[in-house]
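What follows is a short report on a single structure.
Apart from one protein chain that is not included, each protein chain of the complex appears where it belongs.
So, chain A:
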Amino acid sequence: MTPPQRQRREPAVPEPATPQEGEGKVKNPERMYVVAGPDGERAELDLVTLIVARATDPPPSASPEQAAVLRLCAAPLSVAELSAYLHLPFSAMGVLLTELLTAELVKARAPIVRQARTDRSLLEAVMNGLQRL
């Protein structure tokens, strides 16, 4: 018996920095949330951005959801974990966390992302960590 046969594909031409919204391009409205910090610095939220509360006592103005995030983030917690514990989809987490980041009630620790040339020492650290499993 022979297995079914696939055909390899080539990497697509890198997309231009400004997204094309022409024919056949599906725009995803639930993409990233971008927050502008006080110095104009922009932070994108990822599923593995780590969120830490600046203070665990929520201000009186905080909504129950905001208070819940602050309580959960007494220790660092990923956006994905917050989403799971709060039963909120990632897109809704974006809205909630954007409010908290803007109000400077939480800090975001940016994820490590794949680059054209991934940091070898990072990969070695991961391998060492896996070996201990």
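Definition applied: a contact is a pair of C-beta atoms (placed from the backbone, for glycine too) under 8 Å apart; a residue touches a chain by one contact, two chains touch by 3 or more; residues count from 1.
Rule of thumb we're sticking to: contacts and distances are computed from a predicted model.
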Name under which UniProt lists the unshown chain, selected from "Sarcosine oxidase subunit beta", "ATP-binding protein", "Outer membrane lipoprotein-sorting protein" or "Transport permease protein": "ATP-binding protein"
Chain A residues touching the omitted chain (full complex): 1-12, 26-32, 46-50, 52, 57-58, 60, 62, 64-65, 67-68, 70-72, 75-78, 80-81, 83-87, 89-91, 109-114, 116-120, 122-131, 133
